[in-house]
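One structure follows; several queries about it will come next.
Heads up, one of the protein chains got dropped from this complex, but the rest are sitting where they should.
Naming follows writing order (A, B and C), and every chain is counted from residue 1.
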Amino acid sequence: MIDVLYFAWVRERIGLPRERIETGAVTVADLVQELRAREVRYEAAFADLSALRVALDQELASFDAPLAGVREVAFFPPMTGG
Amino acid sequence: MIDVLYFAWVRERIGLPRERIETGAVTVADLVQELRAREVRYEAAFADLSALRVALDQELASFDAPLAGVREVAFFPPMTGG
Amino acid sequence: MRVAVQPESFDVGAEVSAFSAGVRGAGAVVSFTGLVRDEGGSLSGMEIEHYPGMTEKAIAGIAVEAVSRWSLVDALVIHRHGKLAPGEAIMMVATAALHRADAFAAAEYLMDYLKSRAPFWKKELGADGASWVAAKDADEDALKRW
Partner (left out) sequence: MRVAVQPESFDVGAEVSAFSAGVRGAGAVVSFTGLVRDEGGSLSGMEIEHYPGMTEKAIAGIAVEAVSRWSLVDALVIHRHGKLAPGEAIMMVATAALHRADAFAAAEYLMDYLKSRAPFWKKELGADGASWVAAKDADEDALKRW
């Protein structure tokens, strides 16, 4: 089981801020494929990966990073702090 | 008649902050020659012109600037504001 | 070094005063404050979402790097989240160093990294509705100078 969090317009498109997912995905990209296949709102959120960022256990990571041992995955658009 | 002002260590070497001088000097450099010839304390203050700056009527100027129409000449070391 | 992530407003002047009073030995203090622009009256405010937990960690990491790289005497970051009105302070950083070049460089570094590496997302609230602020390529490019 893994916690998946969504922020900003990713959260809005998917319609929820977080969910617990049972997955066998090996990498982030695998997990994205799995989510996109679920429903059109996921498809819409993950349509353009270049517009997305991912964090694994609250550290920025790349989409080919492995999920082994990860408890929390977060998807969000490029950050706009400051 | 021209007002001549001295600041920082120039003032300390010459021993006074300002004086009125009757001079026929055409340029700042001429005035410096005239002052150096006066007394050893002036000689000491003006020994190294590269260590000095000059302002004419409160605007930075060069040593070859003409004195015509100038009412106030100031000599000082490089500034250390901020 | 202090990092605060909070919904509450803060008093920029009081923070700068307290910060400056605590940096004996420093010769230079720089502060930056980001304010909600009103875009000529077309914006009614801003809403800032963040990633609790990651935000604090990310900012602390950026601040620790700045302190070490420019030998800062001290550094401060305050960043709000939630709803803000035009003119309100969104965030501030302050840096203290022996000399001005280090204090300036560290403050600019903090700002560049907070823009693109701290998990905040700004939504502008206008007359025609709300819209997420898009990250600028220039902000990502700004990181390359460090």
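For this structure, a couple of remarks:
Going forward, a contact is a pair of C-beta atoms (placed from the backbone, for glycine too) under 8 Å apart; a residue touches a chain by one contact, two chains touch by 3 or more.
Quantities reported herein were computed from a predicted structural model and do not represent experimental measurements.
Seen in the complete assembly, the chain not on display touches B, C.
Residue in contact with the omitted chain (choice from C:Val3, C:Ala26 or C:Leu84): C:Ala26. One of C:Val3, C:Ala58 or C:Ala89 touches the chain omitted from the figure, and that residue is C:Ala89.
Interface residues of chain C with the unshown chain, by the touch rule above, are 11-18, 20, 23-38, 40, 86-87, 89, 98, 100, 103-104, 107-108, 111.
Taking the complete complex into account, residues 5, 7-9, 11, 55, 58-60, 74, 76-82 of chain B touch the chain not shown.
In the analysis below, only the chains that are shown with their structure count from here on.
Remark: chain A and chain B have CA centroids separated by 72 Å (rounded to whole angstrom).
Averaged Cα coordinates give chain B a centre that lies 48 Å from the centre of chain C. Inter-chain centre distance (chain A to chain C, centres taken as mean C-alpha positions): 26 Å.
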